[in-house]
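Missing here: one protein chain of the complex. Every other protein chain is in place.
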Amino acid sequence: MTVTILLFASLAEAAGFRRIELPLEADDTVGAVRDRLIGRYPALARFVPTLLYAVDEEYARPDTAVAAGATLALIPPVSGG
Amino acid sequence: MTVTILLFASLAEAAGFRRIELPLEADDTVGAVRDRLIGRYPALARFVPTLLYAVDEEYARPDTAVAAGATLALIPPVSGG
Amino acid sequence: MLIRVTPDVLEPGPAIAAVESPSAGAIDIFLGVVRDNNLGRRVQYLVYDAYPAMAEKVMSAIAGEAKERFGLEAVAVLHRTGRLEIGETSLLIAVSCGHRKASFEGCHWLVDEIKKRVPVWKKEVWDDGEEWVEGPESLGLQQAPASMRS
Partner (left out) sequence: MLIRVTPDVLEPGPAIAAVESPSAGAIDIFLGVVRDNNLGRRVQYLVYDAYPAMAEKVMSAIAGEAKERFGLEAVAVLHRTGRLEIGETSLLIAVSCGHRKASFEGCHWLVDEIKKRVPVWKKEVWDDGEEWVEGPESLGLQQAPASMRS
């Protein structure tokens, strides 16, 4: 039982990867998964204040539940257009 | 010494022609030339209330002077676009 | 500035190319297209008449005013004449600008001004008749006394 985490742009450059799988834990939420990721990769901590999140391609909040097999995307401030 | 008059759209259809030359008279103005044209072609009279005028491709007023060789355009309400 | 009154089909490509600029971050393009209906009547096709030499002069003047007023980098305005079928483009405007807001506002203003003062006329042809349209925004109607407006 895992959760897939996607990183983009500045986060992907800071982490050195664009995708990672972490084991899922009981009652996991977006915020809890994010915090475990940052525990392993402290270079990502500075992005947290302006991060948005998506679970399975829908915007989500830090307290959104994360189910087994879900995909969590960490979304820094967008700059398309 | 003549003035060339240009008609368009509804006026050209009502008159049956798009261009006519009239003799120039002393102290001719846009309004005076227009009125002589209408004297000959009364079917044009109904257009006068909403007509604009151009002399040599510039918008003009009924009291604008018309010089020999000038081109006077009678401009019904435009509907481009 | 690309300014043209022409019986030829209007294509966006050349107009876009005419306004491209390394410092332009936004290009807005407007197409006025022949619609199959107007004021509740089914339209078969349109016929556009124009005073081409004067129309191009007025379009140039309006384009110059728009560049000044909205800080546009470049402007292209093309108007087609003759018979146009449903879906064909009668008016094509392209503007380029450093930023998007002025590109939208400048392009919109250009269409408004063209409908006021460029000597071009359209005839609507319906199933059961036809009529030269008097543009409700035209200076001629705006300046006429209200009693003259139908």
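By letter and in written order, the chains are A, B and C; residue numbering begins at 1 in each of them.
The definition used in the following text is that a contact is a pair of C-beta atoms (placed from the backbone, for glycine too) under 8 Å apart; a residue touches a chain by one contact, two chains touch by 3 or more.
Everything numeric here is computed off the predicted structure, so don't read it as measured data.
The absent chain, not drawn in this view, touches the displayed chains A, C throughout the complex. Shown as candidates are C:P22, C:G40 or C:G129; the residue that touches the absent chain is C:P22. By the touch rule set out above, chain C reaches the unshown chain at residues 12-13, 16, 20, 22-37, 86-87, 96, 98, 100-101, 103-104, 107-108, 111. Contact between chain A and the absent chain runs through residues 6, 8-10, 12-13, 49-52, 54, 57-59, 73, 75-81.
Here, only the chains that are shown with their structure count from here on.
Mean C-alpha positions place chain A and chain B at a centre distance of 73 Å.
Distance from the chain B centre to the chain C centre is 24 Å, each centre being the mean of its Cα atoms. With touch defined as above, chain B holds no residue shared between interfaces to two or more other chains.
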